[in-house]
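All protein chains of the complex are present and in place, except for one that has been dropped.
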Amino acid sequence: MSDRLKITLLLLPAMLIIVLLFFGGLAIGLMRSFNYMPVIGLTEPDLSAYFLVFTDREFYLSFLLTFHIAFTSTVISSILAIGAALLLRRNFVGRSIVNFLFQLNLTVPHLVGAIGMLYLFSQSGSFARLAAEWNLIAKPSQFPALVFDPYAIGIILQYIWKEIPFIGVIVLANMQSIGEDYESVARSLGASRWQTFRHVLLPLIFPGVLSASVMVFAFTFGAYEIPALLGANYPAALPVLAYRKYTDVDLAARPEAMAMAIIIAILSAVMIYIYIRYSRRRIRG
Amino acid sequence: MTHVSIKELTKVYPGASEPSLDRLSLEIPTGELTALLGPSGCGKTTTMKMIAGLLDPTSGDVTFDGRSILKDKPENRGVVMVFQNYLLFPYMSVADNIGFGLKMRKMDPAEIKRRVGEMLELVKLPDLGKRKPSALSGGQQQRVALARALIVQPNVLLLDEPLSNLDAHLRFEMRDLIRSLQQEMGITTIFVTHDQEEAVVLADRVALILDGCMKQYDNAEAFYKRPVDEATARFFGGQNFMSGTTRGTVFEASFGQLQLVEGLNQGSGVLTFRPENVLLNGDPSAPNTLEANIADKIYLGTQTRLKLRIGQENVDIITNPSDVEGLSPGDLIRVTLPPQTLWMLTS
Amino acid sequence: MRHLLITTLMASTFAMSSHAAFADTADGDSLIGKPWEEITAAAKGGEVNWFLWGGSDSINQYVSEYIGGILKDKYDITLNRVGLSDTVEGVNIVLGEKEAGVTDKGSVDMIWINGENFRTMKQGGLAFCGYTETLPNNALVNWDNPAIANDFGVPVDGCEVPWSKAQFAFAYDTARTENPPRSIAELIEWVKANPGQFTYPAPPDFNGSVFVRHVFYHAAGGAENLLGPFDQAKYDEVSAKTWQILNDMEPYLWREGKTYPASIAALEQLYANSEVDLTFNYEPAGVGLNIENGTFPPTTQGYGLTDGTIGNTNYTIIPFNSPNKAAALVLQNVLLSGEAQAQKALPDVWGTQPAIEVDRTSDDVQAVFASIKKHPAVVDPKELAKNSLPELQASWISAIEKGWLDNVGK
Partner (left out) sequence: MSTRKSLITSNLRVLTGLVLITWLILPLIPLAIWSFARGWFFPDLLPKTWSLNAWNYALSDTAGVLDSLWLTIGISLAATVLSILVGVPAGRALGMYKFKGKEIVELMILAPTIVPGIAVVLGIHSVFIFVGLNNTVPGVILVHLVPTLPYMVLVMSGIFANYDASFEAQARSLGASALKTFWYVTLPAIMPGIIVGGLFAFLVSWSQYILTLLIGGGRVVTLPLLLFNFATSGRNDITGAIGMIYILPGIIILLLTARHLSGRSGAVGGFGQI
């Protein structure tokens, strides 16, 4: 068997699934967003759905909110995950517990974390109750609004909770395979601890951090159930908005939902491209 | 210009029962090139990392010109370590790698560029500044690593197995480069190696460390001529050891007497001599000329190794292949052990 | 080997999703008017997929255990209760299937429904209609009652069968609040006097929407003027006043009205944890259940408004493409039976009001109904019914919900 044939056969099943399901799904979504669906008699594509999306003020608010959620969650969890990995790299009392919890946390679904956050941070949640116990607040409304809030703090907290271990495990694996010798070289060449971290370790673990954080960004930008559970009613996150449109009893809203889905896909691809370009220059330049 | 002094340096790793390094003491004069020699795991890299500040010693002290440096941060010691696998930062160009130490000292970029250029000339890689390390050969990477270390003008340079990853023909080139740069800049240099040949060709002085203890600290020749004990002699390729008793200048061996020079250890002990110092078919009247029986003959290309029996003793000798042509196991030959090549080990 | 694995895997996954191929009764029209025995015979051994809001363990238990038990034991029908977060999800499935041309292999056999969702199904041709006379227990239903024959103003026309009646009621904690507001006018004043202690779920939440309609009635000076088909001029006039009232109220709401709870459950949580002082529900019996399951403080008390609260009837509907229509008919008939309606009315089961005429049931069932003691915290349905307001037609409701979103919510 020639290599060419072998490679083709090896790749075929995976490519079939990706092309049919993923790109097929995107393509159908694209067609429907243009009101083009010959099977059900729509043969004249138009841009009306996009027009509706782009003239809706909630869409822009929704985009800003979703971007804020994804960006803030990604940056904070990446930074904290690197810190946690630095901590876990060295031996200390309780390291194995943290290690285990890190991995345990990977197995806990986002939804469970979100519900936990709700019970912890709502105005009558555990922290509010603690505050009341210590006489910091007299009634729930005095506790700061951390869920269903306009700044999506609850959502971001849940993402941070969930993504620190995800990025952390990847970064830790990265650090362990790199070892400490590069840092030793840098120290002996006169770099301080901080310089060693900034100019040597960080660029070395950067590919791992980058790929992990890209996945986190994409996930947090596109997740439905977390903002649906913890988010404010208005504006809703983009995926929630798209889902609402799609399940609107008015069938006319479906092309709008499809248009939003396509816009979400394009936006996340573009933002991730910019992010990769920009951060690569910053970290490795 | 730094005189390095190591005093009773000891390292016990957490959880280990045996020390990895046991009370090592060494004086390394300013500008000298010293080798720490020993098999892997003998504690030589540990020693180096402690000098560089990358490891904390369990006890003991390291002083530079009399001042203890153990409390100094690694970046403030003026010690640069070059690792065996070079560890060039893979995401930086060659020039950026070399300039790294200067950048960390926040030197003006133009000045860094100038000095990097000089350094590239010095290590004979003038045109490779823009390349990535992955595009370099092993020897070139070694030079970049050396340049990266020397550019910060360290007081002390530490080299970890500097020649071991190189092909035979590159070794001498690199040896010459290291020696000339070191002499030129007068940097006190310590390198570690497990290869006695590497130590001998490069170092002014060699410290042999076996089992965490220093055996002998001397110039290279001394390890061949005057090893302190059997382990040291064996490490340097010594094969011939005979038990007996020395009285004055006479050694009483199992097969008879051997003439010695003056000033060797007296009493019962072990006599050693190097295989390459035994003469074949020389003057029969010369002292210490004996009959020997060939037990085996091993052809090694440029040399031939003969395994001989003298009385009950086994003796190995190395000769020029042409000298032993036609001889075969079972033949008798005449060998001479010149008195000035015989050495009594301390017991 | 790999091939074998895939085959086994596919086979096993398909087995997991076995659709009962037998007892396929997708052709509903052929069932209409048939003797009941033939219908139960056709339904025997089959299954029925009932989509209904699944957020109450009491209702889930009643449906799965009590109703499901009867179906299994008496008719050999398997009831699959499919829980929904929102009824619209069920409507949507049917909608999507119709769009895709799935006319006889739909996945939904029955939906618990009323109001806008019913309108969508009826107008979209998504409902199986005209069969109600076929159900023996249809005799218990008083179709002459306009509140039964019209679902939010839309004539039922035999496209659904009533299940329960409900009437909006408020609830408060007697331990926290002494004098809760007893009319919409009082409420508006009360909210201003008690800043941060009141809110309502954002429409289109079912309960938030009905609260807004109460304010709308108040602004219109009564429901009488609003009955009948949608009237744009009337709507513009009344809605302007309504948005004025709600926007004036907004700064005094929970979190200064910057956000609203997304659902009635969220409001009930706020109430339970003293974040707000009042709650309400279209199903007044829920107060009793919520006290019993520990969601509400035991000192909670339900009450009606002096100027009346809106009542409705809720129904079950069979989608046009249900493949198990016979079983769905049997299920509807069981739901309508006096026994099932009485069971549902027990305060520790659910406590909701029957949709049938109790005096048309057997003496035994009437005795059960007579013996029911309402939960002390639940407002007496008879008292509540004295001040019952009608629901508006669904077109009004969509307009009000959209208007709220544009004028108050954003």
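Letters A, B and C mark the chains as written, and numbering starts fresh at 1 in each.
Assume contacts are C-beta pairs under 8 Å (C-beta built on N, C-alpha and C of every residue); 3 or more make two chains touch, one makes a residue touch a chain.
Note that the coordinates shown come from a computational prediction; the quantities given were computed from them, not determined experimentally.
Enquirer: Among C:266, C:356 or C:399, choose the residue that contacts the chain missing from this document, as touch is defined above.
Expert: Of the candidates C:266, C:356 or C:399, C:266 is in touch with the missing chain.
Enquirer: Just name the one of A:48, A:192 or A:211 that touches the chain not displayed here.
Expert: A:211
Enquirer: Spell out, residue by residue, where the missing chain touches subunit A.
Expert: Counting only subunit A, the missing chain is touched by 3-4, 6-7, 9-11, 13-15, 17-19, 21-30, 32, 37, 39, 83-84, 87, 90, 92-95, 97-113, 115-120, 124-126, 128-130, 132-133, 140, 158, 161, 164-165, 169-170, 172-177, 205, 207-208, 210-212, 214-215, 218-219, 221-225, 228-229, 239, 242-243, 246, 257-258, 261-262, 264-265, 268-269, 272.
Enquirer: Tell me, which residues in subunit C touch the chain that this view leaves out?
Expert: Residues in contact with the chain left out: 1-2, 5-6, 9-10, 12-14, 16-17, 49, 51, 54-57, 60-61, 64-65, 68, 81-85, 89-90, 93, 96-97, 99-102, 105, 107, 262-263, 265-266, 268-269, 272-275, 293-298.
Everything that follows uses one rule, which is that only the chains that are shown with their structure count from here on.
Enquirer: Going by C-alpha centres, which chain would you call the most central?
Expert: Closest to the centre of all protein C-alpha atoms: chain A.
Enquirer: If you average the CA coordinates per chain, which chain's centre is most distant from that of subunit A?
Expert: Centroid comparison gives B as the farthest chain from subunit A.
Enquirer: Determine the centre-to-centre distance between subunit B and subunit C, using the mean Cα coordinates as centres, and give it in whole Å.
Expert: 90
Enquirer: Report the inter-chain centroid distance for subunit A and subunit B in whole angstrom, where each centroid is the mean of the CA atoms.
Expert: 56
Enquirer: Tell me, which residues of subunit B touch at least two other chains?
Expert: none
Enquirer: With touch defined as at the start, can you tell me which subunit A residues reach subunit B in the complex?
Expert: Those residues of subunit A that touch subunit B are 181-182, 184-192, 195, 199-200, 203-204, 206, 284.
Enquirer: Considering the complex alone, what residue numbers of subunit C touch subunit A?
Expert: Touching subunit A from subunit C are residues 88-89, 91-92, 95, 99-101, 116-117, 120, 196, 202, 254-255, 258-262, 266, 269-270, 273-275, 409-410.
Enquirer: Which part of subunit A faces subunit C closely enough to touch in the complex?
Expert: Listed in rising order, the residues are 40, 57-58, 122-124, 139-141, 145, 148-150, 232-234, 247, 249, 251.
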